[in-house]
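All protein chains of the complex are present and in place, except for one that has been dropped.
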Amino acid sequence: MKTRPNYAAGALSAMWLVLVGVPIYVMVSWSLQTRDSFLDRGPLAIPGSITLSNVAEVLDSGFMRYLLNTVIVTAASVGLTLLVAIPAAYAIVRSLSWFSSTMFRIFLAGMAIPAQATIIPLYLIINRMQLYDSLTAIILPTVAFGLPLVILVLVGSLRDVSAELYDAMTVDGAGPFRILWQLVIPMSKGAIAAVGTYTALGAWNQFLFPLVLTQDPSMRVLTLSLTSFKQEFQINVPGMMMAVMMTALPVFVLYLVARRWLIAGLAGMGSK
Amino acid sequence: MVSQRLPRRSFLGLLGAGVGASVLGTSACGTDATSSGGGGGTFQVWVLQEEAQNVAHEGAVDRFNKNSDAKARIVASPNDGYTDKLHVSMGSSSKPDVFYNWGGGSIRTYARDNLLVDLTPYFEKDTAWKDSFLPSVLDAGQIDGKYYGVPARGMQPIILFFNKKVFNDHGVQPPRTWTDLMAAVDRFTSNGIIPFALAGGDAWTELVWPEYLVDRIGGAEVFNRIAAGKKDAWRDPAISTSIDMIRQLVDRGGFGDSYASVRWDGAGASNLIAQGQAAMHLMGSWEYTNQVNDQPEYAKNDQGFIPFPIVEGGVGDPKAIVGNPTNYFSVSKDSAHVEHAIEFLKQEMSSDAYVDQWLKAGDVPAVSGLESRMDNAADPAFAKVVYDMVNQAPTFQLSWDQAIERAQAQPMLDALAKVFLGQMDAAGFVKANEDAA
Partner (left out) sequence: MSVALESRAPVRPAPAPPRRRQARVNRPNALYLLPALVFFGLFAAFPLVLVLYLSFTDWNGIGTPGFVGVDNWVRMFENEAIWDVTSTTLLLTGLCWVTQTPLSILLGVWAAGAQRNRAVLSALFFLPLLLSTAAIALLYNRLFDPYVGIGRGFEPLRNILGTTSGALTAIVIVVGWQFIPFHTLLYQAAARNIPKVLYDAAYIDGAGGWHQFWYITLPQLKNTIITSSTIMIVGSLTYFETIFLLTNGGPAASTRTLPLEMYFRSFRSYEFGYASTIASVLVIVATAISLLIVRFSGFGKMRSTLEGL
């Protein structure tokens, strides 16, 4: 850039950094103190002493079980989404029938459906399917509401695959399935990774579906467990903060190792 | 209407279930819906997630499980949202086997929809079991003349708690009349003490005020007419008088200035009085139990308790109380373990060990013949006050939000919260409630 350094924007950014930093600092600082001492100093002061005892308390409250449930929900949602979305996107791009183009329009329109507004009928449907209070009950609608955007992104990426490549494979005598497996998937790896991350983050962070569609603690996911920690640690704010931090830890690790896909996934997620 | 729709739904249901089962099966993620309600020889016992309470519940479950082939399992959920969750699961195929409730409105829908075990025959068959509970409290859990709940914990009148140390420091006597109370409020506010702790972020904590004031001013009949859905019942002058008094109390700084941001689940109000920042707390007897658990020093040395003051000129009986007679355990009819569940309630709910655990925690269980066990209480003096309060009370008004129809409770709580925020006057409160009815 040939422009001068932008002091106004720089100052704004510095301010934003403080706004982002302070709550996170307080959260980290509290989580490392005991419930008896965290109020001794102001929330912004450097903690007098540091302890990891809250980690044990959070682990004792069933954290690992909730983590496992969240991992299952996330993995299954991503798996199922890709399993149904990739062939669908492939068909939308390559099929010549009116059906697939109509379907594409329907999926596009589907992006406008606010998931929250369908929670009552979803509860009814899940109930009638005898799926209430199971992780499956969370997974199925999660996949359904993620599909429109996922298919849109995949379609966008598949359109960039040149027709010559398809023709070449056809000449080799490849059927549609082999084309899907040997051409479509390898060529859209980037998009698949992005939508996979997007789906994973959405599944990891969701709240309303588990809140309404499950009840047993053995089916509880991490986001929901935070509200029970809130009760359990009602006078143990540091324990609560540690729980909040620990639910974000896996995402943080993902951020460190795969920042690019995470950002791409996040960019997609915000649109729902 | 729905029966016509059923074929289509079941078709879609089957289709979806098939897809779900086959797809999930092949992806081998093992998320089958294991029915937690029935299988495996365990049954759920739903309780609130409060450290202070769960000791007794878990004790009961442990004792029962030792000698039973079907095992009880505690499922604890936060107070905020408990009834939402209960309702959702009561409409599902995965109902709790045994669940904690407030009687009245909290189970009326389920009783009428035939989802609960009618316990009347069990009580009739086993009169010793029936007689082990205080009749008034047991009867308060009736719906349409039938028993659906077994008293599960202490009696819960609303009590005026006060911090003795704060009162001594400022030379104030515990208020016996409304005039005393307002004088104490002025005294405390001028000394920088919040007169009443209040978790005003949850409107039910504010409901104790109109409940008592209306009872003191107009007697129990005023609310009974409202609960019975009588026309113009909300227009009783006792209602508008008590709302005016509340507004006055708020304006005089009776609750400090940040009560509306304090949530019950954060234990903010209880901390305020325990730490001496507030002088009083009008709350159910469970407040005592929570303090014994969370702030044992304060509970032991400084926690005082008196009945709600009389209101000069009021026609209500000064011995009348409001609150929750107790909490109950009810049993789902659908449960695969109805008999075991009832056996659990029979064996434990009035057992000495269970009663003693509650007493030790600070609760005063609704069982008969408690006098002889009161020495086991965390504070025998408190136990005796609660026990006498309930025994001598001419009426024990169930909390309004539980007594009225469910659909009217939320609008009432909303309107009351507006009164406490100074955004609504008595006429507005009456109108809001009439609109909802």
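By written order: A and B. Residues from 1 in each chain.
Here is the rule we use: contacts are C-beta pairs under 8 Å (C-beta built on N, C-alpha and C of every residue); 3 or more make two chains touch, one makes a residue touch a chain.
Computed from a predicted structure; not experimentally measured.
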| item | value |
| --- | --- |
| Selected from B:A233, B:A417 or B:V430 as touching the chain missing from the view | B:A417 |
| Which residue of B:M90, B:V292, B:V386 or B:A403 touches the chain not shown here | B:M90 |
| Contact footprint on chain A, counting only the chain that is left out | 1-6, 8-10, 12-13, 16-17, 19-24, 26-27, 30, 39, 42-44, 80, 83-85, 87-88, 90-97, 99-101, 103-108, 110-122, 124-125, 140-141, 143-145, 147-149, 151-153, 156, 159, 163, 167, 170, 174-176, 179-180, 194, 204-205, 207-208, 212, 222-224, 226-227, 230, 237, 240-241, 244, 247-248, 251-252, 255, 259-260, 263-264, 266-272 |
| Contact footprint on chain B, counting only the chain that is left out | 1-3, 12, 15-16, 19, 23, 80, 83-84, 87-88, 90-91, 109-110, 113, 115, 200-203, 257-263, 266, 268, 271-272, 277, 406-407, 409-411, 414, 417-418, 420-421, 423, 435 |
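Keep this in mind: only the chains that are shown with their structure count from here on.
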| item | value |
| --- | --- |
| Where chain A and chain B are represented by their mean Cα positions, the distance between them in whole Å | 37 |
| Parts of chain B lying in touch with chain A, wherever the complex brings them together | 9-10, 12-13, 16-17, 20, 23-24, 27, 29-34, 36, 44, 49-51, 75-81, 85, 88-89, 91-94, 96, 265-267, 271, 294 |
| Chain B contact footprint on chain A (complex, rising order) | 72-73, 75-76, 79-80, 83, 123, 125, 127-137, 139-140, 211-212, 215-219, 227-228, 230-232, 234-235 |
